[in-house]
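Just below is one structure, and these are the notes that go with it.
With one protein chain removed, the remaining protein chains of the complex are shown where they sit.
Entry: subunit A
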Amino acid sequence: MFVQEFIAAVIPLYLVATVLYLYRALKGPTIPDHVLGVDLLSYNLAVLFIVLGIFFEEPILIVTAIPLALWIYALDIYVAKYLERKVMGA
């Protein structure tokens, strides 16, 4: 099938992008570089989830992309709040 072969050709590009984002997320000199690396990694992975959901022809798999993007965004809020005030919570 044409769509499956096209997606199979595209998936290695997503893997290369994942490796590049992972390098920045692991190596980044400052804390905001790490956090931005995790963000880009997870947003890339959310798109990969949707593409793989089309690849496997399973619509239920696509639902998992939405919590991934939302909950990793919460990590930004936590780290920003910690770096701003040095306190979390009450």
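Quick notes on this structure:
Just so we're on the same page, contacts are C-beta pairs under 8 Å (C-beta built on N, C-alpha and C of every residue); 3 or more make two chains touch, one makes a residue touch a chain; residues count from 1.
Operating definition for what follows: contacts and distances are computed from a predicted model.
Missing chain, UniProt protein name, picked from "Aspartate carbamoyltransferase", "Hydrogenase maturation factor HypA", "Transcriptional regulator" or "Na+/H+ antiporter subunit": "Na+/H+ antiporter subunit".
The set of subunit A residues touching the chain not shown comprises 4, 8, 11-12, 15, 18-19, 22, 25-26, 31, 34-35, 37-38, 41-42, 45, 48-49, 52, 56, 58, 60-61, 63-64, 67-68, 71-72, 74-75, 78-79, 81-83, 86-89.
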